[in-house]
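Here's the structure, in structure tokens; my notes come after.
As you look at this complex, bear in mind that one protein chain is not there, while each of the others sits in place.
Chain nomenclature is as follows: A, B and C, assigned in order of appearance, with residue numbering initiated at 1 for each chain independently.
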Amino acid sequence: MIVELSENAPAIDIQKLIERLKWAGLHVSFVQEGVYRRLAIIGKDIDLKYLANLPLVKKIVPSKQPYKLAGSDFKKERTVINVKGHSIGDGTLTVIAGPCSIESEEQIYACAKIVAENGAKILRGGAFKPRTSPYSFQGLGEEGLIFLQKAAAEYGLLTISEVMDTADIELLTQYADILQVGARNMQNFSLLKRLGQCKKPVFLKRGMSATYKDLLMAAEYILSSGNEQVILCERGIRTFEDYTRNTMDIAAIPILKELSHLPVFADPSHGTGLRNMVLPMSCAAVAAGADGLMIEVHPNPDKAYSDAEQTIGPEAFAILMKKVYSGIANVK
Amino acid sequence: MIVELSENAPAIDIQKLIERLKWAGLHVSFVQEGVYRRLAIIGKDIDLKYLANLPLVKKIVPSKQPYKLAGSDFKKERTVINVKGHSIGDGTLTVIAGPCSIESEEQIYACAKIVAENGAKILRGGAFKPRTSPYSFQGLGEEGLIFLQKAAAEYGLLTISEVMDTADIELLTQYADILQVGARNMQNFSLLKRLGQCKKPVFLKRGMSATYKDLLMAAEYILSSGNEQVILCERGIRTFEDYTRNTMDIAAIPILKELSHLPVFADPSHGTGLRNMVLPMSCAAVAAGADGLMIEVHPNPDKAYSDAEQTIGPEAFAILMKKVYSGIANVK
Amino acid sequence: MIVELSENAPAIDIQKLIERLKWAGLHVSFVQEGVYRRLAIIGKDIDLKYLANLPLVKKIVPSKQPYKLAGSDFKKERTVINVKGHSIGDGTLTVIAGPCSIESEEQIYACAKIVAENGAKILRGGAFKPRTSPYSFQGLGEEGLIFLQKAAAEYGLLTISEVMDTADIELLTQYADILQVGARNMQNFSLLKRLGQCKKPVFLKRGMSATYKDLLMAAEYILSSGNEQVILCERGIRTFEDYTRNTMDIAAIPILKELSHLPVFADPSHGTGLRNMVLPMSCAAVAAGADGLMIEVHPNPDKAYSDAEQTIGPEAFAILMKKVYSGIANVK
Partner (left out) sequence: MIVELSENAPAIDIQKLIERLKWAGLHVSFVQEGVYRRLAIIGKDIDLKYLANLPLVKKIVPSKQPYKLAGSDFKKERTVINVKGHSIGDGTLTVIAGPCSIESEEQIYACAKIVAENGAKILRGGAFKPRTSPYSFQGLGEEGLIFLQKAAAEYGLLTISEVMDTADIELLTQYADILQVGARNMQNFSLLKRLGQCKKPVFLKRGMSATYKDLLMAAEYILSSGNEQVILCERGIRTFEDYTRNTMDIAAIPILKELSHLPVFADPSHGTGLRNMVLPMSCAAVAAGADGLMIEVHPNPDKAYSDAEQTIGPEAFAILMKKVYSGIANVK
């Protein structure tokens, strides 16, 4: 239930109402946008129709969105996430780039250099890798995170890395500025709940067979556990077309921005699985309104330990950065 | 088999070779691009390795593309289709617009006016409608085509309309400048073969569950029957996501342009089924390299007999045209 | 709208009502099942609520099924189709078998022998083949149909063959007892309408991306054009799983039998594309309530011109026939 509060309702009374509702076992979230103040009240099937008659309450907002906190019915202004001074979702484009896996200190430094020199702000790199085969390279673990953090510091970059297990969250938060949830863990609800208790932004990738609603409900797990800093990411879904690794659902970008206030990124590397499709699909994602891109870059893509076929090299990345930043004025 | 001919091979000898191969029951197509001349030789499992030793032949081009004539291995320069002076696929953007169905003379005139005033060049309108239900409006038939042709003439537009049956091809060619094959008929091979004997360009929409290869093989039916004027169109595929009518596969655009020399259009109206997604997905398609767009426009979208939810009105169309033409310089 | 007629309503009055409704431009179908008599009235948005007050009318049956004639709301007893004395859909199992393509007189005779000796009643064989590539074997045409008919006559079998074009319907009806519509033509509405004017049963295969509703609406095209003899066939849908040619949707069988009164067959050859999966999937289809099976059989499967990997040989077919007939008592 979403409640719009009267413009002249005293803050103290609102506070009391919230306390009373929480005391009754309900989940209550409050948002203020200019003169508008709203409550999302979620919980047991209590009859709350009497609320409509309170002087505090202007009206009950009809809403069919089951993702109460992630939904645009509750919060109309876009969420802007500030990571150490860098703003995500404020109308500018944010590019995250780096290798699939952190392979060595040298490699991640070389990546960081490419990323920084071309104007991107956030360095990605996996230390715990969700590989289909148990016999594939599983990542360097904490050692990789140390390399990542040092390389990022050297080049003035922020960091993002994937977390696969509730047991690893604490470790990750020491090294990464943003915690990534991979597609395969999008409905790992234990992980989502714990990330909701964390202070770092969460980069939530859409599962391979997740609907928009599934993705927003996954975000809701994080939001309702207390963490409002969630970034959504379209990274391709599974369809019958097997020429590409996945089918990148570009429409997800404007639709998620309509349904929700959260920033929406696109990952054309996983979205297509094809190196030479990263550029046109980056352009398409930006044209469709993406707040940011996540790109797999490696100094020597053919030698990458993982995802080589979808990783681009320094020259291609330089071209991409020029294209997406020159084009942005026209497409927003 | 694709054969690159020697640069100094006399035309008369090439002609003789072609005749001999045809006499042997093979399908032979010839293409000249600057100094490059190539043959595509298709047919029975005859041992043609001896060709490599002919002085006429420079080399056998290794090609795994089963769509010999539609493929970029055979023809490297892009196909440009000239329709009464308007060029399609020459690097500029072509917009086709109009209603789903021709409903009345008045309606199609009103549509033509909107289309022309905003700078689009081709008027669409269905006279034979492939409706899921036999009880839904099935189109005005020939009467509709007469209206379409007159309205287009009035506003200096070209016309396109859908053909659903080999028996209707002759009728359609009298009224439409381009013949459309709908998604449901993409593998109606009888229809494709007959359209191959036709002199008009064919606008071939991707089937709802067609792979890139399926689409290019459908084009190959038309090309191998003698008609080289084929335009491909991405219009969304069926996936598990049901928020949208279809999932628009934007990656199909750059990939089809890589695999083939044929122009590639995008239809964001069917691709999403959602009126307010037509603009961002048009931008995305153009950013990804589309040669053109097909847009459903109606003077009063809510009153459209069919596809109302995905049809835009005059104002939205005016905005779309401005956006896609202003942005194009940056994305090509 | 479905109307249940009073049990004592005189036939003459019902006839008059039907005529009046038809005169008003409505489509009216009548069905009698024991003492129950029902009308399906379809058409323009005329207010027919007054019908509820007629003494002829017992009640208006609430129905959300858009496939009025194919739906179980209108006709509750199962449709049994009689083909020259053989009953389809009467609770017994009907097996259709034969090669993908008719390749020669000898081949189809050899097939007919295998089919007949193992107790199947209907011989399949394609004379016009819907091949993905224009360069693949396209079928023997009328010559093939002559062979099919003669071979079937020799072994006391009925025949079924695929029709791909309205122009071929007349030819096909001379040689085949049942006309097949392939998956790629399931929404070739021109073809469906013409088949509705035909006296032969139509075997309608589910399209690769057709929902249950799409399939039943395709059947509705045939039924509403006057032909009540429609057999539905599940033959696999396109999904992300590429180990099999298609994903066979066994649930379609009991669901289509619940939604409709039409017989439902299964085609495990196309459904899986894998020779050694034809037996277990035939058993599964029968266990789920299929009225019949369509199986690709060839005297020498490895030499089949088309669909070799999914075609079984004489020994495997003999085992299959024994299994499905021994098991049937337990699964119906």
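Criterion: a residue touches a chain if its C-beta (ideal position, glycine included) is under 8 Å from a C-beta of that chain, and two chains touch if they have at least 3 such contacts.
Keep in mind that what you see is a predicted model, and the values were worked out from it rather than measured.
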Touched by the hidden chain, restricted to displayed chains: A, B, C
Full-complex contact with the absent chain, from A:N8, A:N53 or A:T132: A:T132
Absent-chain contact - pick from C:L17, C:A219 or C:M248: C:M248
Contact residue for the chain not shown (choose from A:Y221, A:F265 or A:F317): A:Y221
Touch criterion as defined above, residue of C:G141, C:G289 or C:G313 at the omitted chain: C:G289
Residue ranges of chain A at the interface with the undisplayed chain: 27, 42-43, 66, 68, 130-135, 164-168, 184-185, 187-191, 193, 207-209, 213-214, 217, 220-221, 224-225, 237-238
Residues of chain C in contact with the chain not shown: 209, 211-213, 237, 239-244, 247-251, 253-255, 258, 271-272, 274, 276-277, 280-281, 283-289, 323, 326-327, 330-331
Interface with the undisplayed chain - residues on chain B: 238-240, 242
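FYI, only the chains that are shown with their structure count from here on.
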Residue-number overlap at the chain A/chain B interface, same or different (half cut): same
Rotational angle, Cα trace of chain A fitted to chain C, multiple of 5°: 180
Most distant chain from chain B by Cα centroid: A
Chain pair that, of all pairs, has the most C-beta pairs in contact: A-B
Distance from chain C to chain B - Cα centre to Cα centre, in angstrom: 33
Whole-Å separation of chain centres (CA-atom averages), chain A against chain C: 49
Inter-chain centre distance, chain A versus chain B - centres from mean C-alpha coordinates, in Å: 37
Touching two or more other chains - residue numbers and ranges from chain C: 238
